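Working notes, beginning with the structure itself.
Shown here: the complex without one of its protein chains, the others still in place.
Should a chain be cited, it is by its letter among A, B and C, assigned in written order, with residues numbered from 1 in that chain.
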Amino acid sequence: MTEVLSAPHSMEFPYTRSTGPMVGAFLTGLRERKVFGVRDSSGRVVVPPPEYDARTAAALPHDDLVEVSPEGVVTSWSWNPKPRLGQPFERPFAWALVRLDGADTSLLHALDAPREQIATGMRVRVRWADETTGDIHDIACFEAVR
Amino acid sequence: MSAADGSKPVKGIVTPIRLDYRYTPGAAQSRFLHGLKEGRLLGRRCPQCGKVYVPPRGGCPMCGVEFAEEVEVADTGTLVTYAVVNVNFANRVIDLPYISGEVLFDGSDMTSMVLVQGVSPDEVRMGMRVRAHWLPRDEWDYSFTNIDYVEPIDEPDADYESFKEAL
Amino acid sequence: MRPVAVVSYAQHASAREDNRNEVEILLPVLREALEPTGLTTQDIGFTVSGSSDYLAGQAFAFVSALDAVGPWPPIAESHVEMDGAFALYEAWVRLQHGDIDTALVYAFGKSSPGDIARVLSLQLDPYLVGPLWPDAVSLAALQARALLDADGIGEKDLARVVARDRRNAAGNPHAQVSEQTDEATLLAEPLYADPLRKHDCPPVSDGAAVVVLAAGDRARELAERPAWIRGIDHRIEGQYVGSRDLTVSASTRIAAQRAGVDGRADLAELHAPFSHQELILLEALGLDEDTTAVNPSGGALVSNPVMVAGLVRIGEAARRVSAGEGQRAVAHATSGPCLQQNLVCVLEAEQ
Partner (left out) sequence: MSGQRAAVLGTGQTKHEAKREDVSIGGLVHEAAERALADAELDWADIDAVVIGKAPDMFEGVMMPELYLAEALGAVGKPMTRVHTAGSVGGSTSVIATHLVQSGIHRRVLTVAFEKQSESNAMWALSIHLPFSQPLVAGAGGYFAPIVRGYIRKSQAPLDTGFKVALKDRLNALKNPYAHLHQPEITLEGIATSPLLWDPIRYAETCPSSDGAAAMVIGDEASAAASSRPVAWVHGTALRSEPTMGAGRDRVNPHAGRDCAAALYAEAGITDPLHEIDCAEIYVPFSWFEPMWLENLGFADEGTGWKMVQDGATALDGDLPVNMSGGVLSSNPIGASGMIRFLEAANQVRGTAGEHQVKDARRALGHAYGGGSQYFAMWVVGAEKP
């Protein structure tokens, strides 16, 4: 009569987000299978391009982007043993920070490669989704460059 | 929203978000829900101010102390105030309009929100005496919806002074 | 600057707490903190709390928790959707005005109802990062990798942090993890989220913490040995983990300098949910383990009620200063992924 009750409770909504000009430009690029960055006030090419400069808070030019290569180098990685709902893969995979050639900062995404092959400094490239729609999932993941 | 066709620049995306939890109403409310499963309204009394709360949450919200003894309250009461609702919402299908009432069950010092039936929107009055209409016993669950609705009973209305405190 | 002190502190933390809701957890902790001061909710000049609705999956979860304080007659109160440590900063600011002398700070949170490492993904950029759902452990492991790749720090340094915190936890009744262990034993464990092992990551904890602050002479009336706040400051960095140096904590360095941290500290309580983060914080704070006892309570590696663990660091440091275990202490709290936002507080016993 006194057992404390509990029950499953879930919260779900398909959020509809307006991207604004900068994120919109970056995602339009992904749809065309191109990766863009932007030069910030310190001269760094930042990928993905932030809407506002970290130092000055000024809006960065969404119409003056810098295209970077879809290939680059792993600057850090971690292994994801038990993937969770919504993550890029349902089987164990690696998260990676990748500095694409032409960029000064790293992009975060999944890396699909055998665990023993993965190391900081390894060369990887974007694996594009079969169908691109203007979403971060247009990059399916990174994969090793042979 | 997201421009799937190739021409226009992207202006929007859709990001579905789902989170799953294990929710517990806590000890005090669980006791109350066990009571409902047996067709009883088990309130709790505050040791400091002596008020009876139906349903009890964690402790007395006015005094910030744990509740003391349990107090069973009647399933008859006074309709303190109400809204006639013409807006339906996702997970509840009732024909509109319906009356959402705040009922002060006899013995409780707190109103409970419950559906009012058996009276039309233009006859319903603040102060009406009402009784709970329970679902059939075999449909009882750990939920306030065991009380399907309250309906008027043949008693004179409570006078305003007696329930205006609970507004 | 008006002198303000911690005059009372209480906490509760446990692994999964199925039998009580947040109000039922908070009520006894509030009583335990208020009773020694003789203050009631109505005596307090300003009350401020910290929590996050997303832990419970309920909008306005903090509204029902207000019941635990019994705000009747009505009280001067506010709430931050942040760790309770940032609520303490707000209370400390209010006490500088001079018209009130006491403040009540509380924090609560159950990390067990949801999958906390996944819930925290919602802190991330909602356009380009959140939709990939990177969990808090994976992001921390990226930071650990960056630190291990930089020269000077190896796996055994992480194991040393875990061994020290787990040994210190023996004296902490609210720890979820406590054992006498050593680096070799820990390094023999398998990798969990390479490069992190399971013990490099925090336990899932439910809990609440309460701190009572008082200003000037009022503090001396309310406590035998108040723990004076000599300095307190907090700073935030940009969030994207790919465009900041994860091996340093720039915001901790600024906050430490503003709070008056000068390398002298008898003890330090660092809010590092992951082992490698203690090393980053020690470097940013300019503290040396040979002269400063680090995480005598065991820290967040042994008990990590999210939204509460930062306030607990300040409480644990203050409690030890008041008990004479140290003249000067540094307490730190963090918020956001990979130490994105950090608060630093310097506490001292009466001269």
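We adopt the following convention: a contact is a pair of C-beta atoms (placed from the backbone, for glycine too) under 8 Å apart; a residue touches a chain by one contact, two chains touch by 3 or more.
Just so we're clear, the structure is a prediction, and the values are computed from it rather than from any experiment.
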item: Omitted chain - touching chains that are shown; value: A, B, C
item: Candidates C:I44, C:V105 or C:V119 - the one touching the absent chain; value: C:V119
item: Touching residue (missing chain; options C:D67, C:D165, C:D206 or C:E316); value: C:D67
item: Of C:Q239, C:Q277 or C:S322, the residue in touch with the unshown chain; value: C:Q239
item: Residue ranges of subunit C at the interface with the undisplayed chain; value: 1, 52-54, 57-60, 62-64, 66-67, 70-82, 86, 89-90, 93-94, 96-100, 119-120, 122-127, 130, 233-239, 250-251, 254, 335-337, 340-341
item: Missing-partner contacts on subunit B, residue numbers; value: 11-12, 15, 17, 23, 25, 29, 33, 49, 51-53, 57, 61-62, 80-92, 97, 100-102, 109-110, 113-115, 121, 126, 142-145, 160, 164-167
item: Touch list for subunit A against the chain that is not drawn; value: 5, 7-9, 11, 13, 15-23, 50-59
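One rule holds in what follows: only the chains that are shown with their structure count from here on.
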item: Chain pair with the higher count of C-beta pairs in contact (B-C, A-C); value: A-C
item: Distance from the mean Cα position of subunit C to that of subunit A, given in whole angstrom; value: 30
item: Subunit B-subunit C separation of Cα centroids, rounded to whole Å; value: 38
item: Shared interface positions of subunit A, touching two or more other chains; value: 4, 6, 9-11, 15, 17, 19, 27, 85-86, 135
item: Multi-partner residues of subunit C (at least 2 other chains); value: 18-20, 57, 113, 115, 118, 126-127, 131
item: For the subunit C and subunit A complex, residues of the former touching the latter; value: 18-20, 57, 113, 115, 117-118, 121, 126-129, 131-135, 138-139, 141-146, 149, 191-196, 238, 240-243, 246
item: For the subunit C and subunit B complex, residues of the former touching the latter; value: 18-24, 26-27, 30, 41, 54, 56-57, 64, 66-72, 112-115, 118-119, 122, 126-127, 130-131
item: Residue ranges of subunit B touching subunit A (in the complex, touch as defined); value: 1-4, 6, 9-27, 29-31, 33-34, 142
